[in-house]
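Removed: one protein chain of the complex. Kept in place: all other protein chains.
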Amino acid sequence: MAATDIAIVGWAQTPSVERSTRTEPQLCMEANLAAIAKAGIDRHDIGFTCAGSCDYLTGGPFAFVANLDAAGAWPPIAESHVEMDGAWALYEAWVRIQHGDIDLALVFGSGKSSPSNPLELYPQQLDPYYLEPLGLDPLSIGAIQARALLDAGKATEADFAAAAARSLRDAMSNPNAQASGDHDPADLLKADYVCAPLRAHDVAPVSDGAAAIILATADRARALTDSPVFIRGIDHRIEVHQPGMRDLTSSPSTTAAAKKAGLNGSQIDVAELCALFTSQEVILRDALGLGASTTINPSGGPLGANPVMATGLVRIIEAAQRVADGTAGRALAHVTNGQGLQHNLVCILEGDR
Amino acid sequence: MAQPAAIIGVGQTKHAKARAELSMTGLCREAAVRALEDAGLDWADIDAVVIGKAPDAFEGVMQPELFLADGLGAAGKPMLRVHTAGSVGGSTVLVASHLVESGIHQRVLAVAWEKQSEGNAQWGLAGGRSGGIGAGGAFAPYIRGYMQRTDAPEYIGWQVAVKDRLNAMKNPYAHLQLPDITIEKVKESPMLWDPLHFLESCPSSDGACAVVIGDEAAAKAAPRKPAWVIANAVRSEPSTFPGRDAVRPQAGVDCAHDVYRQARITNPVEEIDVAELYVPFSWYEPMWLEGHDIAGPGEGWKMVDRGDTEMGGKFPVNPSGGVLSSNPIGASGMLRMAEAANQVRGEAGEHQIGGARIALGQAYGGNAQYFSMAIFGSTLP
Partner (left out) sequence: MAEPEAASAIMMDHLVTLTYVEDLPPNTVRFAEGLVDGRIIGEKCPVCARVIVPPKGYCSLDMVLMDSSHELEVSDHGTVTGFTIVAPVKYYGQTKTEPFVYASVLLDGASGTLGGQEIKGLPADKVRDGMRVKAIWKAPAERTTDGQSARGWGSVSGAIDGFESSGEPDVPKDHYKDHII
C-alpha cells in the first residue's frame, strides 16, 4: 500500500471558547463521539488510537491519563499518546496504519488553556539552564520574532494588521471561533502595543477545546464516504531550540517539511496555517511559497480559534472540510510546536482522483 | 505491509541516584552516543529522533524534548515525543520501530530518560499535593489482591528482590549494587506500603537509554548482530472503572496475546528464552508472569519459588537487575527493550543468557493500565 492511500473520513471539534466548564475528558469524548458518528463507523472497528495533550497545560503529572476515559478504551485498545498537538498523534497514526493490518484509526487532541496564564506557564517550555531563568515569555518571543521580521524589511505592521483583519472577519462565519469581528486594519493600527511591535490583534487567543479525526485506508474510506480527503503527504521537522541560534524571520523546517510532504510548487487552493502571531503568517507564507491564488486561513485561523494541543488538528480539519465540500481541490495544513516556529508539520490534502 | 526492523545499537548511562555532573542533555547524550557507536553510526546517519519520558513535572521542564533536540542531533529532522506514563520507554521503542516498519525512515534514534534528582518524583507522583501515596501505594492493594487470590507465601516478593539485585551485580550500568543483600535484610527493611518493604521497591534514578532502529539494509551494514523486532504491540484500558481487574489487567493479557500471535508463539514459557519485565515492586514479577499468560493462574509465584526466573533457571527474568535495580522512570521501559534486544544480540556481557535467541521486553505504566511489549529475535523469521 502506498503511503498516499490514507484518507480522513470523519472529524469534529468542540467550539473554541475562552473558558469551558467541561473537563478535558468530557471535551474529548464529545469530539471523539462526533468524529466517529460523522465517519459512520463502529468504534470497535478502530485499530489504533492516538492522543495529543500536554500535562503541564492541563495542570498535573499524568493528567493525560484522564483523557483515555474518552477514547473508548474498553475492551482494551491499541493506543498511544504524544506530549504534543494532536496533529502529531495523527502523524503517528498515519505511520501505524501503513502497516496494513488495521484500516481505521482515531486521533484526538485536547487542551484547556483557561486555568493557566500563558505568560507564567510557557517559560517552563524553554531550556531550563539558559532560557527559563530569564523568564522569557511566549509573547516576548513572538515580539522578538516580529521585530526581526520588520527590521529585515520582510513585512510591515500594516501587513500584520491586514492579516488580523482578514482572519477576524473570516472567523465571523466560523461557528467554532472564539474571536471574530469586522475591523478596518487602519483602526487596528491605532491600538497600543501589548508587547512591541505586537498589538492585541496580532496575538492569537488561547481556547479550551478538543478535536478528533478518523483516518482510514483507501478502500475503507471509499466504502464509508463519497468524499474521502486523502493525505497526499505529511512531514515534520524541528529546528534548533535556542531562538538566538536561528533566523527567526524564516522557517526552513516548514519549507523542508512541505517539500517532503510533496508541495513542489503545485497549486494550493487553501492553506490553514498555525500562525499564532500575524507576523508568523508572513513567515509561513514565504516558507511555503504561497501566492495570491491561495486562500489563507478561511476559518479565521488561530486568531479566531486556538485550542492549544488541538489547534493543529483543527487546522487539518478546516483544510479537510474545504476539500470535502469542493471549495478546495488541494489544501495544505500547517501545525507548529514549541515557540517561535521551532517545530513544524505540513500536511497536503486532496480529494479522491 | 510492515517491513523488517531491528535494534542495531544500544546505549545506556550508568544509572545513579544523581548524575549531578551532567545536565539533562548530557545524560541523554551519554546514552545516545553509546548507541550510535554500538551501531557504527554517526549523528548525521539518523533520519528521525523519537524521545520518550514520563511526566515533565518530574524535572520541572515542560516538553523538554524541545530543548533537547539541539543536543540529540534532531535539528533539521522529524522529532516525536512519546508520553505513556511508566510504559513510555517501551512505547517509544515501538513508535521508532513503526517509523522503520512503515518504510518512512531507515535509521531512527530513540532516546528515553529521566533525571529525577533535578526534581522531586514523590512530589510529582502526588500531583503536588499532600498525602501522596507514591507509585507503591497505588499498586500495594493490587499486590495484596494477588497474594489473596493465589495464597502466595509472603517471602516470594523478598526472593524476587534479592534475585534482581544480585543479577544487577553483573550489570555495570545498574544503579543499585547490593552485593550483601539477603532475604533477611529485605524482610527487615522498613515497610513502605504494606506489604512492600523498602528493599522490595525500585530506587529513584537518573538515567537514559537509547537505541538505534534500522531497516534490513541498515541491519546488514551494522557492525554487530541486530535484534529483529519480530512482534510489537500496545494496549491500554481506563484507569478505574467498576469491576476492573487491576490485579490481572485485560490490557496486559491482550497485549501479550497480540505479540505471541505475531511471533507465532503458542507456548511462551517454552519458546521465549529470556524476559525483561517491568518489575518496579517485587511482586510484579509473579503478577506479570500470570498477567501475560507465561504461567497459569496461581502458578506465577511457584515459578519464582522454584527458581525458574533465576539467571540459570528455565525462564530467566530480568538478568539486567530490572527496574528494581535501576529506575529512571522514563527510561525504564526502554531499558527492558534494550536489555532484551542485547540478549539476542549476544551483547549482554556478564548477564548474558547463553543461547538466547528469542527475548521478550515488556513495560507497563499508569494505574497498571498501559502496556507495551515486543519480542526480539536473533534471526529474521
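By written order: A and B. Residues from 1 in each chain.
As a convention for this text, a contact is a pair of C-beta atoms (placed from the backbone, for glycine too) under 8 Å apart; a residue touches a chain by one contact, two chains touch by 3 or more.
Keep in mind that this is a model prediction, so the values were computed, not measured.
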*Specify the shown partners of the omitted chain in the complete complex.*
A, B
*Would you indicate which residue among B:122, B:177 or B:379 is in contact with the undisplayed chain?*
B:122
*So which of B:144, B:185, B:257 or B:302 would be touching the chain we can't see?*
B:144
*Candidates A:59, A:197, A:262 or A:289 - the one touching the absent chain*: A:59
*asked:* Considering the whole complex, not just the chains shown, which residues of chain A touch the missing one?
replied: 19-26, 29-30, 32-33, 43, 56, 58-60, 63, 66, 68-70, 72-74, 112, 114-117, 120-121, 124, 128, 133
*Tell me, which residues in chain B touch the chain that this view leaves out?*
18-22, 26, 60, 120, 122-123, 126-134, 137, 140-142, 144-145, 148, 190-194, 238, 240-247, 367
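Following the convention adopted for this analysis, only the chains that are shown with their structure count from here on.
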_Centroid of chain A to centroid of chain B, CA atoms only: how many Å?_
33
*chain B contact footprint on chain A (complex, rising order)*: 1, 3, 54-57, 60-62, 64-66, 68-69, 71, 73-84, 88, 91-92, 95-96, 98-101, 121-122, 124-129, 131-132, 235-242, 245, 253, 256, 337-338, 342-343
*Using the touch definition up top, name the residues of chain B that touch chain A in the complex.*
1-2, 23-24, 54-67, 69-70, 74-85, 91, 94-95, 98-99, 101-104, 124-125, 127-128, 233-239, 241, 249-251, 254-255, 258, 366-367, 369
